[in-house]
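With one protein chain removed, the remaining protein chains of the complex are shown where they sit.
Here is chain A:
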Amino acid sequence: MRVSPRNSPAFGTEAAAVETGGTSLAAVAPAETAPAEVAPERLGASRERLDGPAKVTGTAPYAYEHPVEEPAYLHPVQATIARGRVTSIDTGAAEAVPGVLAVLTHTNAPRLADTEDAELAVLQSDAVAFRGQFVAAVVAETPESARHAADLVRVGYGEQPHEVELGPEGGTPAARTDHGDLEAAMASAAVVLDRTYTTPMQHNNPMEPHTTIAQWTADGLTLHESTQGVYSVRSVVAPVFGLDPEQVQVFAPHVGGGFGSKGLPHAPLVLTALAAQRSGGRPVKFAVTRQQMFALTGHRTPTSQRIRLAADDRGRLSAIGHDALEHTARIKEFSEGSSTASGIMYAAPNRRITQRLVPRDVPVTSWMRAPGHCPGMHVLETAMDEMAQACGVDPVEFRIRNEPELDPLSGKPFSSRNLVACLREGARRFDWQRRDPAAGVRREGDWLVGTGVAASTYPTHVFPGSSARIRYEGGRYAVFIGAADLGTGAWTALAQIAAEALEVPFEVVDPHIGSTEFPTATVAGGSTGITSWGSAIVQAATSFRDQYGTQPPEGAEAEGATQPNPDAERFSMHAFGAQFAEVRVHADTGEIRVPRMLGVFAAGRIVNARTARSQLIGGMTMGLSMALHEHSVLDSRFGHVVNHDFAGYHIAAHADVDSIEAAWIDEHDPHVNPMGTKGIGEIGIVGAAAAVGNAAYHATGVRVRDLPLTPEKFLR
């Protein structure tokens, strides 16, 4: 099967875009011939998305939209207790519904070969570990009859006491770093801060719900899956079903967002594949509903975080303490590592960083955009604002004053670190120098007005194990790699990287991604996609040119894989940024508006200026959303998220978003990888909410230490 970004024949030709001052003139060139006078690609150009026409017309097929013959539809039954056992299941009424093909329960579901990952051990026992867990599933001819029949399944439970709430205490230590003597430094410092902050449980909520089409054939299992990594799905699912990896084919040419929740397979995929063993070879389709996603596809843990800072009278830090508490599902341990970033952000001779994990009867936690760094930096950067205020130092200057020479934890040099440049450039663009430091004193009509700043960071990783293949045919270069584009622009950026490495025009490169038919690619996660896959493509291009020179024969082909980085051990590698926000809070109602946000980032080389800007402002917008709205409310009595849809779980909408700008400084880092890229998928969200919260404090004089910044918190 051929997976192309433009599945519709109407959009099957390359459109070469020429940028002219913000608008672009589409010069449509036939796909087969390259425009003669186009220069070889240079990274950093502003490229229109190759998959763009298919996206704006809606013809790009996402997983659930892949056409299949005679599909059957699945609808699950979810546990209505938070902990205990299923004692009885009556499926009679459900089975009697016309069109029902099978009702699966733990008593009759096929056995899995490997149940070690308890999240994926679907319908393998009578145990209920969280509310919303699968206890049965109906497969039927139509989605309507599946849903109706699922409603008729009667489940009896033996309920056991449960606990879902995270308090400020408890937990088992998950990590600890100690440098110097935090307590002694706190006792002797001129200025100290000791505060506890909380961030709430949050849900990724990609617009495309998690969907699966599963079909068993003589060759094994075929999956059309909304996933951030076709190979991650293959490697996790194969052992669960006792298959060789090659027996699992996974397709995901277009993915409707993920932000981490589609990074690894969750229970719905396994349930669908199980059900497809009972459908007589028919493909089974399952689209998790928005409500079901709140229990089944991962979430960000709530956190309680204590920050201790000590400084001298000139605002130089002598100690940083960060103790983070997170919850984890009892059936699967996962830690975000919320206090991690406090290791590298600021200089201080005394430092203690701890993580504790509290097992609770909650659904399984997993990755959500900038795991750990997002909630951890929110808290650190809020505390830094408080400390700057306490020291009487401007918050931009306060951060600059505490800039470390070397990575404070490892003692290694940074491969590049341009936080100070970002702070200065952001301050210049935001007109920061005219800021009056006093909080709660500017009023325009009924609105209190303020500005705030926060720093961002995200580590630069490369995952080993990706490879790419390049083939020359008909004057064009086809690039194959099992990568995924969840909105990141990977279709386009990978073509740009290949074009630059091959020294050919962008227009003659055709990327092929999103399938296990193509060479292995690591997951689109941890901001590693472009760095990992791109490194493999550069390697393939180098090997292609080494073998064939610049006049390759028809059908010439070469492969390359991500190479170990000799500099990885020598340097500490991170991207940095500075975020600025202007906030208005209504003096009478506490309504909060954010008219202006600016992010300036230092994230290595930027591949595609257009899509990079989108990704950065997208991260900032999600940070704004986190600041203003996001809060999954766990009901301690029943153990479920009460506000489990978009009516209750608010995310930023058009009306919340005013001016959001992202910029970057030129950063050349020869150490991170062959392209010099650092990854930009996550850094945009890091610190964004803190900048908004700090601006809200500056506007009102009210410090909100518990997200989100809802109106009642400003009224006192």
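Quick notes on this structure:
The working rule: a residue touches a chain if its C-beta (ideal position, glycine included) is under 8 Å from a C-beta of that chain, and two chains touch if they have at least 3 such contacts; residues count from 1.
By our rule, contacts and distances are computed from a predicted model.
Hidden chain, UniProt protein name from the list "Xanthine dehydrogenase YagT iron-sulfur-binding subunit", "Septum site-determining protein MinD", "Membrane protein" or "Electron transfer flavoprotein subunit alpha/FixB family protein": "Xanthine dehydrogenase YagT iron-sulfur-binding subunit".
Residue A:610 is the one among A:610, A:671 or A:713 that touches the chain not shown. Only one residue from A:197, A:216 or A:259 touches the chain missing from this view: A:259.
Note that of A:85, A:179 or A:290, the residue touching the chain absent from this view is A:290.
The missing chain, though absent from the display, is touched by one residue of A:76, A:132, A:171 or A:209; that residue is A:209.
Annotation: of A:268, A:283 or A:487, A:487 touches the absent chain (contact as defined above).
Counting over the whole complex, chain A has residues 8, 10-11, 13, 17, 22-24, 26, 28, 48-49, 51-62, 64-65, 67, 142-145, 148, 205-209, 254-257, 259, 287, 289-290, 486-489, 610-611, 613-615, 617-622, 625, 645-647, 651-660 touching the chain that is not drawn.
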